[in-house]
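Partial complex: the chains shown occupy the same locations as in the complete assembly.
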Amino acid sequence: MNDIIQTAADNDKFAKHNGIKLLSVGKGSAKAEVEIKEHHLNGLDIAHGGIIFTLADMAFAAASNSHGVDAVAVNVSISFFKAVSSGRLFAEATEISRNRKLATYRMDVTDEAGEIIATMQGTAYRKTPRK
Amino acid sequence: MNDIIQTAADNDKFAKHNGIKLLSVGKGSAKAEVEIKEHHLNGLDIAHGGIIFTLADMAFAAASNSHGVDAVAVNVSISFFKAVSSGRLFAEATEISRNRKLATYRMDVTDEAGEIIATMQGTAYRKTPRK
């Protein structure tokens, strides 16, 4: 992992607090990972929707900020398919559309077996660069 | 806060790890709180979308499980309106619709001044009780 990605990951205190790692970032894409631990579980002893959201959101943030323009999440929709309680989860962000002010990404969350756990769609607003 | 709420809050390891407290639960409603700390911030030093989602999700889970039937999140949409970097945030869940198998809730996230920070809409699937 290169230094820029490492810095981005270190700067995100919430991701760090929750054990999420950024694996890679490309133009309009990114991949993140988390290993589900005891402190990620909810009252039913399955991975909390919040950790799955945060994992996917990290890939979304990295992908939407990969073009050198600050982008912030506006709208996010997530569907949950399968309960997990251990093992590693991966989120992969793909750019669906991008214009000057708005960009939309799809994040698929999968487990170690490659099975889909959740899918997220997110739209980011791209700030006008200061001159 | 009564004992049942306390137990539900304690059992949710992820909410606990992230400092989220359940304030109240009624039939189809719930309220949760978090105080934004350094470890809730993202790389831009604003509260991470993940902590706002998790706060609202806790109110959603409490409200959707308030009728004595286990309910799990199926779909969640969240819109973010305003960046915050400190202070307390509140999420309040309201039941919009409920039938035998599905129920939908709205969660408004506000800051201490009562200004809206985000709004979430979530649908839960209600499991058939075992006999």
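Labels for the chains are A and B, by order of writing; each one numbers its residues from 1.
Assume contacts are C-beta pairs under 8 Å (C-beta built on N, C-alpha and C of every residue); 3 or more make two chains touch, one makes a residue touch a chain.
None of these values were measured; they are calculated from a predicted model.
The complete homomeric complex described by this structure file contains 4 copies, of which 2 appear in the displayed model.
Just so we're on the same page, only the chains that are shown with their structure count from here on.
Per-chain CA centroids place chain A at a distance of 20 Å from chain B. Against chain A, the residues of chain B that register as touching in their complex are 8, 11-18, 38-44, 48-51, 53-54, 57-58, 61, 70, 72-80, 83.
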